[in-house]
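Only a single protein chain was left out; the remaining protein chains are all shown in position.
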Amino acid sequence: MAATLQARIVNAVTAVGLRPDRPCLLLIIFVLTACSPSDQVEQQSKTAASATQTASLVLESWIAGGAPSEYTSRTLQSAGKALADAGAQIQSAKSPEPSGQAGLTMAVGRLSAAVIRAATAVQNGNRSEVEHAQQDLRAAAADLSTSYAKYFAPKS
Amino acid sequence: MKKLLEISLGVVTSVGGFLEVGSVATAAQAGAAFRFQLIWAVVLGTFCIIFLVEMAGRFAAVSHHTIADGIRERFGFNAFLWPLLATLLVNFLVMAAEIGGVAIALELATGIGFQWWALPVAFLAWLFLWKGTFGFIEKGVAILGLVTLCFVVGAVMLKPDWEQVAAGAVPTLPDHDAANYWFMAVSILGASISPYLFMFYSSGAIEDEWDKSYLGANRAIAGLGMSFGGTIAIGVLIVAALVLAAHGIEQVDDYHQLPLMLIPIFGFWGFVLFVASLGIACFGAALEIGLQQAYLVAQGFGWTWGENLKPRDDPGFSTVYTILLVLAAIPIALGLDPLKLTIFSMALTAASLPLTVVPFLFLLNDERYVGEHRNGMIANAAVIFIIALGFVLAIVTIPLQIFGGT
Partner (left out) sequence: MKLLRDILDKQVVDREQVKIGKVDGLVAELRPGEPPKIVAVELGSITLGRRLGERPGRWMARVAARLGGKRHAEPHRIAWNKVRDIGVDIEFDIDVRETAIFDWQDWLRDHVIGRIPGAG
């Protein structure tokens, strides 16, 4: 969608006889698209994915003995909070596609819960609980990418 | 032999000065979000700071003026006021960011929240400035700062595709998140071209009583030292790309994510190395910025200055760094996110560069100060080009970053 919009602007600008400088043009496009609801959903989904990967990397490191517990638990709490924020933003976006949006919101909610659970488990040094949370996290992450793919799939 | 020792010491010192919270944070973000694509910004920034540091040393050695002295004398007080105010503001923000960097390192090490560390860190830095001598601070920062080489070791151990790394040194257009890409380029430029670095260097040259016989050493120190610093920053970027981005972590907006760069490579020692690198590099930078702020004000108003004097003998000088440290600790103590503050200050640094660098270029082309050791055309053109680039990008992207969408 961004690509077609870009093409349209390039055409429009060249039509008035200006030769657009590409970086500038990209910036203009960014401003124009930044506030659209589907972009907000996309942006927040990406943030959620990044936070999820952070959580899973720090968990792996903790299990391998590389990351100290205190640090791991703090990082997980922080990632959990980022996920909760992203979830709230996805939920409140005025998306043209309420069903896909609900799927995303749910997936991010599950992720957030799993990460917070892992944080508590790490704090208590409960290894089996951590591994449980890790499985939850993996399942929810898979959920997120399916919902994401569905949401942004080309519509007929 | 003595010169050789001095050169190697100078090189090590510049490494310590180059790498601080700004270069670590911006390189980590860039590597995570765009892999090797922003290496060119580090290269360009390093290139520019080499020229500027060399000029600062040459100016001090030939004219026996520091940059602040020179700007005031050549352009008068009223014109001097603008770079003075801009630098004071930027130094304040960067100082707060560095205190934040040390505070994060301490939080990671102890589990006690970073905001509790702001005042103790500021106090410790103040104590070093209060009791230390110039040589002690310079050399101490330098030698401990070598721990940051762990990023280069890590980068090499990850066996990156060097062809791709080299390709990143050539500027290209991004295929996603364009605004973010250019904003990161600005922050990297701001982090590499720190005005405090070359102004500090010129004061150091005066403190060490350089004369024309140091011109060769100066060139070697500037070139080698800053290249080393740039290499470490590229090391951080490569590690971020190959560890964070490879694990799907494309947004580094939480400082907790930073140690994850080294843990997968070195295990628990990676965590320790990261904490040590961040803490030492930022603490060293905080000392240098504190000194630089005091140098700048004292030189601008003609007071007695020098880190080798006792505070009793230069009360104005010591008052400036004391006030700066107290003020800069406040935002962090109030819990302002150090990572956000860092990125913002780096972009603002880039925007402020014309105010400090342009008058400086005039001095380096003025025969009354540097005689036959004037700038060459290439040096002038390169610096003007890079500064203009940083400025334009900053003016366009900072508002976008603050108001635009995300």
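First chain written, first letter: the chains are A and B, and each begins at residue 1.
In this text, contacts are C-beta pairs under 8 Å (C-beta built on N, C-alpha and C of every residue); 3 or more make two chains touch, one makes a residue touch a chain.
Keep in mind it's a predicted model, so treat the numbers as computed, not measured.
Undergrad: Relative to the complete complex, which of the depicted chains are touched by the chain excluded from display?
TA: Counting the whole assembly, the omitted chain is in touch with B.
Undergrad: In the full complex, which of B:T172, B:T304 or B:N365 touches the chain missing from this view?
TA: B:T304
Undergrad: Which subunit B residues would touch the chain omitted from the figure, given the whole complex?
TA: 63-65, 69, 72-73, 76-78, 80-81, 130-131, 301-305, 309-313, 315-316, 318-319
As a working rule, only the chains that are shown with their structure count from here on.
Undergrad: Take the average of all CA coordinates in subunit A, do the same for subunit B, and state the distance between these two points in whole angstrom.
TA: 32
Undergrad: Which residues, counting only subunit B, touch subunit A once they are in their complex?
TA: 108, 111, 173-174, 178-179, 182, 247-251, 253-254, 256-257, 259-260, 263-264, 267-268, 270-271, 396-397, 400, 404-406
Undergrad: How about subunit A: which of its residues touch subunit B in the complex?
TA: It comes out as residues 22-24, 26-27, 29-31, 33-35, 39-40, 43, 46-47, 49-54, 56-58, 61, 64-68, 70-71, 74-75, 78-79, 82.
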